[in-house]
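Shown here: the complex without one of its protein chains, the others still in place.
To keep things simple, chains are lettered A and B as they appear, and every chain counts its residues starting from 1.
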Amino acid sequence: MGLVSRESMLLTNSVLLVVATGAVLLGTLYPLIVDALNLGKLSVGAPYFNAVFVPLMVPVVFLMVPGSVAHWREARWQDMRQELRWPAVAAVLAGAGVWGMTERGTVLTAMGVALAVWVVASLFLQVIARLRKPGKIPLSFWGMHLAHLGVAVVVLGITLVKGYEVERDVRMGLNDQVRIEGYAFELIGISQVDGPNYKALRAEVRVTHNDQPSDTLYPEKRKYFSSAMPMTEAAIDSGLFRDLYVSLGEPIQGPVPQWSVRVFYKPFVSWLWYGAILMVLGGLLAISDRRYRKASSKMA
Amino acid sequence: MKRFLIPLVLFLGLVIFLAVGLSRDPHEIPSPLVGKPAPGFALNTLDAQAPLFGPQDMKGRVWILNVWATWCTACRQEHPLWVAFSKENALPIVGLNYKEIQPQDEPAGRKYASDEKLKLARERSALWLQRYGDPYLLSVLDLDGRVGIDYGVYGVPETYLIDKNGVIQYKKIGAMTPELLQSTLLPLVRKLNAL
Partner (left out) sequence: MIITTRWGKSLGLALLGLLIGWAPLQAKEAVPAPGDPVIEKRLALISEELRCLVCQNESLASSRAELANDLREEVRKLLREDQSDAQIKAYLVMRYGDFVLYRPEVKPLTWVLWFGPFALLLLGLLGLMAYIRERQSVKPAQAPLSEEDRRKVERILKMGDAP
């Protein structure tokens, strides 16, 4: 096996994935172990996982592309260079565009978008090139590229939602409006509602998109009879390209009746789910390739 | 077979840690203030004629600081324990009445002025103590919760044991139990009193 070959790239990614999984396990179990050893109580949260998991996964996603292009046993740079050139150009352009042209584009956002474009551009070119060649295309080929597409979709979803989400924490009286990215949220009414085991304060929030009526959301603040703490039932409008999320808070003392309301605009957050589904489908396609099963039955 | 030995050992180790973890209360957080001087304050007491009170007034004595409020149901559960305790022991208990006036108590449309709040808090607390018994040497009123933050209060009732030098020696989060009183608190009190 050559130092640079399909095998070595697959193995490198395996090492990275195992370490990333181990890091998540370590971060999850650490507070428990420290507490069980009577060494105190500490918390391990999002800041730790972001600091450790992201640097481990970036090379994985990056290597997916040369890994899918490299020859088995020995990969030569001259062979790969041709196939990697256009995806590299597309990725750099996309990243630069995000960084330079959008108001909130940061280096991290640019990098995430560049990685996703790197993967998608390469798989697109590989699929087209393969369709032009004669011969049957094995299922594992489609499986690999579908799964890689799924990874790119997840990376894009995470990057865009973290880079461009908007949260507004406001006081709303009746008929007050909040505007985010072309969406307008108007508080139409507040009512008391009785549930089977709770009493709730329910708000009616009308949403319009570019002044076209969109949806009506009903966030609630529930007081269950069995508990002293009020529970917030947020209202979520899930969409293909964005999620809208409205959360009702406490009434505010003042001359005019007002309520504290939190409104969230989360672009592309559903893509985390769609990407995961694509990964699963890709995996299933790859497994169902008969060549793998025949080979194992030969060994048995 | 040997391949499975290391993962098996690791897994068993994990199970042991998880089992120990199950026996712990996730809500109880050890206080970093144990072993440190009790943070100072000067608060109004229930007695409108009395001067402001603070932990410096208890120097030279071993004493208990019990955080309570009339809106706190768990406090009502532990209260008889303190009432009985105060009758049988000479140990002074100072009450820290925490955020007595809640936002929902405020009249619609405006906020209470601070002297209004103080008056209402005194009335409500006095009534409550009359009804359920008063184990306290005195009670101070932490109306905005700032002293609570200094003491790391996050869920009433909480109880602190403070020694003659004003150093916090013990903290209990949640309602005090008779078992804990006998097994941990009283022996510690005796030890600190002997010093």
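Basically, a contact is a pair of C-beta atoms (placed from the backbone, for glycine too) under 8 Å apart; a residue touches a chain by one contact, two chains touch by 3 or more.
None of these values were measured; they are calculated from a predicted model.
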Touching the absent chain when the full complex is considered, from B:57, B:106 or B:150: B:150
Selected residue (touches chain absent from view) among A:170, A:190, A:236 or A:276: A:170
Touch list for chain B against the chain that is not drawn: 26-27, 29-33, 99, 102-103, 144-146, 148-152, 154-155
Contacts of chain A with the absent chain, listed as residue ranges: 1-3, 8, 11-12, 15-16, 18-20, 22-23, 26-27, 30, 34, 39-48, 51-52, 56, 72, 130, 133, 135-138, 140-141, 144, 168-173, 175-179, 186-187, 229, 232, 249-250, 260-261, 286, 289, 291
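We adopt the following convention: only the chains that are shown with their structure count from here on.
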Centre-to-centre distance between chain B and chain A (centres being mean Cα positions), rounded to whole Å: 44
Chain B - residues contacting chain A, complex: 14, 17-18, 20-21, 24, 29-30, 73, 103, 106, 108-111
Contact set on chain A toward chain B in their complex: 29, 32-33, 35-36, 40-41, 228, 250, 253-255
